[in-house]
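As you look at this complex, bear in mind that one protein chain is not there, while each of the others sits in place.
So that you can tell them apart, the chains are marked A, B and C in the order they are listed, and the count of residues begins at 1 in each.
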Amino acid sequence: MMTVTRLDAADAETLIAGAEAHATRIGVPMCIAITDESGQLIAFRRMDGGKVTSATIAIDKAFTAAAARKATHEYGTASQPGAPAYGIASALGGRLMVVGGGLPVIVDGEVVGGIGVSSGTPDQDRAVAQAGIDTFGAGG
Amino acid sequence: MMTVTRLDAADAETLIAGAEAHATRIGVPMCIAITDESGQLIAFRRMDGGKVTSATIAIDKAFTAAAARKATHEYGTASQPGAPAYGIASALGGRLMVVGGGLPVIVDGEVVGGIGVSSGTPDQDRAVAQAGIDTFGAGG
Amino acid sequence: MMTVTRLDAADAETLIAGAEAHATRIGVPMCIAITDESGQLIAFRRMDGGKVTSATIAIDKAFTAAAARKATHEYGTASQPGAPAYGIASALGGRLMVVGGGLPVIVDGEVVGGIGVSSGTPDQDRAVAQAGIDTFGAGG
Partner (left out) sequence: MMTVTRLDAADAETLIAGAEAHATRIGVPMCIAITDESGQLIAFRRMDGGKVTSATIAIDKAFTAAAARKATHEYGTASQPGAPAYGIASALGGRLMVVGGGLPVIVDGEVVGGIGVSSGTPDQDRAVAQAGIDTFGAGG
């Protein structure tokens, strides 16, 4: 038997609040998703003006980061033509995201969930996801 | 050109809060989803203990109620064997939900969004969705 | 080698116009789809107020009626519990529609296309689809 540590609903709200604050600061309304360590959705928010396509993309970025335990921008590098994970982007019916904006949430060296952000540039998405993690790490 | 009125992010949070309060009252942790009038996700919350399968089911109930402008339990009645909409449950890749727990959110006679709830019995799900609407109707 | 007779784009517009006129007459804004004899989409119209969920359902009704060469309400009868085609509604990823509103378009005893209608009751959908065929049969 094993014991798993994962984000709870309150943690998810803290992560979203931190991300949303940064999205507001940079003036880009975002879709923000939080999953548990298995990649299953805990919470989601589309800010007013967030893109419709970005709802699913944010969820899939969080899913990928948590369940594959890797930031989506790292998959971006690893899946370039000629690189070892080339072609992985279409895995899982296209759910495995290789565009920046998905980060694993790590506590005591263990992945306990994921955060995915979409609607801006990949760099903006990643910065907003990181802001969520920073807020969470700081105890909310 | 036409003009459409829909829920915004703050409305969605009010609906979720109202639903969650009732779910807590009856002691059933729920998945709660809010969509706009086109069925696109605005907000989602899985309470601690909500079922993993219920995340997608709640989202699809909200989608169905909003985009088809009909409570999902009404589809349940209309799609019984021998009834006119028999077989509709497998439409849209199975996203069209005919199990109770999805309600359109109606303002001034117009559907402006949907709420979908899942993890309890269909009656519990429906009562929790209704509680969200009641809270929203009361102005949060 | 074989030769196939199918609807062209002008035929599709005639069918849609006839269906839309009847939908307007009964006051139910509809989604109306026309496919060729292989079930491939030729034309689609969502009238102002037609349901979002009904876009795909109308297309799938036309697809089913044309490609399976059978009115969707006939599948409704044939797929009741205990009937020979029970369970067929979930075939093809749920695209095989067994709810009324899909009719094959038949010329000289041959299926040359399909019309699918959705947004009203199945009886209304079917009547609107039939009106399209009547207009087409009368030469537009």
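Definition applied: a contact is a pair of C-beta atoms (placed from the backbone, for glycine too) under 8 Å apart; a residue touches a chain by one contact, two chains touch by 3 or more.
This is a predicted model, so every value here is computed, not measured.
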| item | value |
| --- | --- |
| Contact residue for the chain not shown (choose from B:17, B:52 or B:107) | B:107 |
| Of C:19, C:55, C:115 or C:133, the residue in touch with the unshown chain | C:55 |
| Option touching the unshown chain, where A:5, A:24, A:38 or A:53 are the choices | A:53 |
| Residue of A:66, A:97, A:117 or A:131 touching the missing chain in the full complex | A:97 |
| Chain A, residues in touch with the chain not shown (by the definition above) | 48, 51-54, 56-57, 60, 75-76, 79-81, 89-90, 93-94, 97-100, 121-123 |
| Contact set of chain B toward the excluded chain (per top definition) | 1-8, 11, 36, 38, 40, 107, 112 |
| Positions on chain C where the hidden chain makes contact | 8-9, 12, 38, 40-48, 52, 55 |
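In the analysis below, only the chains that are shown with their structure count from here on.
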| item | value |
| --- | --- |
| Interface numbering overlap (same over half, different under half) for chain B and chain C | different |
| Between chain A and chain B, centroid-to-centroid distance (C-alpha), Å | 25 |
| Separation of mean Cα positions, chain C and chain A [Å, integer] | 42 |
| Length of the line joining the C-alpha centres of chain B and chain C, rounded to whole Å | 29 |
| Residues of chain B whose C-beta touches two or more other chains | 38 |
